[in-house]
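For this depiction, one protein chain was excluded, whereas all remaining protein chains were kept in their positions.
Per-chain residue numbering starts at 1, and chain names A, B and C are given in the order in which the chains are listed.
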Amino acid sequence: MATPLLNPPAPGRTLGESLQQRGVSRRALLKYAAYLGGLMAMPASTTQAFAEGLASARRQSVIWLSFQECTGCTESVTRPFSPTFESMIFDLISLDYHETLQTASGEAAEEARLKAMADNKGKYIVVVEGAIPAKDGGIYSTIAGQTNLDMLRDTVKDALAVVAVGTCASFGGIPKANPNPTGAGPASDFVTAKPVIAIPGCPPIAEAMAGTIAYMISFGKLPELDQRGRPKAFYGETIHDRCYRRPFYERGQFADSFDDEGARRGYCLYKVGCKGPVTYNSCATLKWNGGVSFPIQSGHGCLGCSEPDFWDQGGFYRPLSASLHNLGLPLAAAGVAGVALGAGAAWTARRHLASRGQDVATPEGKKP
Amino acid sequence: MTLLDFARGPALEASLFIFVAGVIWRCVGTLLLPWRLVRVEPRKGASSPWVAALKGVLVKLWPYDTFAKSGVVQFVNGYIFHAGFAVVFLLFAPHILFIKGVTGLSWPSLPNNVIMMIGVVTAASLVVALVFRVTSPVLRLISRVDDYISWFLTFLPVATGLMAAAHLGLRYETLLSLHILSFCALLVWFPFGKLMHAFLFAFSRAVTGVRMGQRGAAI
Amino acid sequence: MSEVLPYSGLTGMADAVLSEVAALAKLACDTGETASINLTAMPLTRQDREAIETRLGRGEVEATVDAGGRCDVWETAYAGVWFVRYRGLDDRVATEAIEICPSPLILMSHPDDRRVAATRLGEDLRAAASAAA
Partner (left out) sequence: MTAKTTAAGVPYDAQGDMSDADRRSAAMRGFLHEFGAVAAAHLETCVRCGMCANACHFYVATKNPDYTPINKLRPFEQAYNRHAGPFAPIFRLLGIAPKVTVTELEEWERLIYDACTLCGRCTLACPMGIDIAELIKEARHGMYKAGLVPDRLQLMDRTARAWGSPATPADDFADIIREAGEQHGIEMNVDLEKADYLVTVAPAELTDHTKALADIARILNKIGASWTYHSEGFEASNIGYINGDIELQKAMTLRLIETAKKIGAHTLILPECGHAYGAARWEAGRWYDGKLPTRIIHMTEFLQETVISGKVKLNPINCTVSFHDPCQLVRRGGVRQAPRDVLKALGTELKELENHGDLAWCCGGGGGVVSNTRADPIRFKAFQIKQREVEDAGAERFVTACGQCRITLTQGAKHFKWDRKVESLLELVADNLAD
């Protein structure tokens, strides 16, 4: 995935220059690069290149589309816990359209989007937040009279790339959960001509978003993605593989419920439904709230929120190895079917034996 | 629907259905045949039929020395893979959770590294069983397609399980899905092949136990 | 995890990290290759981190960088093995790294900064002179 993305720097100041203007030294950029590079497990030798790339880049135009969503992703990505780092993303990008954040409203808002699209034709990044309803012509969610589906298609036409932020945009998420009344689907279902990078999570980790965007700006290419379109740097390993409770799993020490001795001792939460083994995300290492904790550390199993259809995995507290559904009734039915089939088979066999074996003397001297 | 969802959902449901229905079908279909008992006046002092049946089931757990010697591969190796399969299937925590999900029953588990070791031994033992089957003239002669299918479908969950636990080859969720699907295949095949001996052995041993018990003869 | 529990909080990862540091330090001497281990992306417990820090100890150099928040840098008891703790504006630790190099990059002045600074120094002097005048 080394597709060159960004055009040569447009006229105007580079990021480095504009930061200098504000009296921010290059050490701050280096620190930022070290920070993100560290999170992305980039080789230390590239930290400098990362920082230099950022310094020489121009601000990236971003159009942020909000569809079937709860704005949790925006909250997560834009609300800095550690202001230095997480707000720096806004030095890197020019957020030209974002329903929730922009001050303009009504027609002015839509004009802003159209202007950004015209000014940066072919160069802007579209961030999609939320799933897109497609049933009945997509009428279940409209903005300014335009369906989400149409707006997505319009906006993406001249875009450089699409970043699907959050699980809804990445995989359909909660709007797509059974029974999916609006026919919702992820951005990748409707965008085929442009690369779609998925930053799933409910919500996604801010650093994953920032790191990915910064990487694209600095290196002018897409980061390496997994088969679901997620940057491997943040989604390369499972929660389980990087979980500090993993040794308990290996030793067979489990919490059987949330208030037992095992839970108090911090044992593995597999039995109470943790989806860590099949969930690819960085929660176990990056953690949340500035590295304070993550669900498992707080005593709750992973919900698997960065995976497709996490809402339909049979319940958050159903162990991964258990079947998705309760099987009591089907198995009772199977039992009845088995008895019926067995009895039927025996009856058929008895008739068959009787009709074919009738002229043989009965050794028992009795009827079979 | 992801492969894992398919495996944990429809695949498991359908295969468990087939398994339960098939097992009962075969047991009922066998036992509801006319019994055709040859009626016998038992030897004086012979144990009651129920005791004799139980004795038949238990005595056959261990071969007579001479047969243990002449069938050492089947006997020793057979015990290894049966015990290994049972331990891995019944004492690995995720498996217990699966069983609990189906039956509501659960029990303590063994640590993963122990399970891994036993799993490797089980897999090796199954390989030995196959090699013996294809190299022994007797076994080659008496073997059916059933024997090879049953072997393969028993080996597959062991192999995929080990691979999943060791993160070998594919991504974990893919391996896990394949593991569950291979188990589904085993469940589907189970009632129709020789694996049914897991249930039917008791009937077979019991009737021999009764027949020989009535005579005061060895079982 | 409360104190009453038998669980030490050590996962064994600390030892793994330390032996990697040792290997990289050796490699750096032989090839001159610098390296950096970012501790943030590792499944370390608080106790693991403390164990690493304690084991490496403190050496001769200690520095504080103030650039978009503080940054604590010190050479560990092992020359060429540096510990860098990046903090945000709120002083919270953002990320930690062990760097194996003669001197961490964060301590170096960037050429661009130096160029601007040199210019600014001249301007400042001139401004001071003209103000004095």
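Details
Definition applied: a residue touches a chain if its C-beta (ideal position, glycine included) is under 8 Å from a C-beta of that chain, and two chains touch if they have at least 3 such contacts.
Note that the coordinates shown come from a computational prediction; the quantities given were computed from them, not determined experimentally.
The missing chain, though absent from the view, touches A, B when the full complex is examined. From the options B:Leu32, B:Val120, B:Leu170 or B:Ala185, the residue with contact to the chain not on display is B:Leu32.
Interface residues of subunit B facing the missing partner chain: 25-26, 28-41, 43, 46, 56-57, 60, 63-64, 66-67, 70-71, 74-75, 78, 133, 136-144, 147, 192, 194, 196-197, 200-201, 203-209, 211-212, 214-219. Even with one chain removed from view, subunit A keeps its contact list with that chain: residues 341-342, 345-346, 348-349, 352-353, 356-357, 359-365, 368.
Rule of thumb we're sticking to: only the chains that are shown with their structure count from here on.
We define each chain's centre as the mean of its Cα atoms; on that basis subunit B and subunit C are separated by 59 Å. Chain centres here are Cα means. That of subunit A falls 41 Å from that of subunit B.
As a whole-number value, the distance joining the C-alpha centres of subunit A and subunit C reads 32 Å.
Residues 1, 5-7, 11-12, 34-38, 40-45, 65, 67-69, 71, 84, 86, 88-90, 92-95, 97, 99, 105-106, 110, 112-113, 116 of subunit C are the ones touching subunit A in the complex. Within the complex formed with subunit A, the residues of subunit B that make contact are 1-2, 4-5, 8-9, 12-13, 16-34, 36-39, 93-95, 97-98, 100-102, 109-113, 167, 172-173, 176.
Those residues of subunit A lying in contact with subunit C across their complex are 16, 20, 24-28, 30-32, 34-35, 37-41, 44-45, 47-48, 55, 81-85, 88, 242-244, 246-247, 264-266, 282, 284-286, 290-291.
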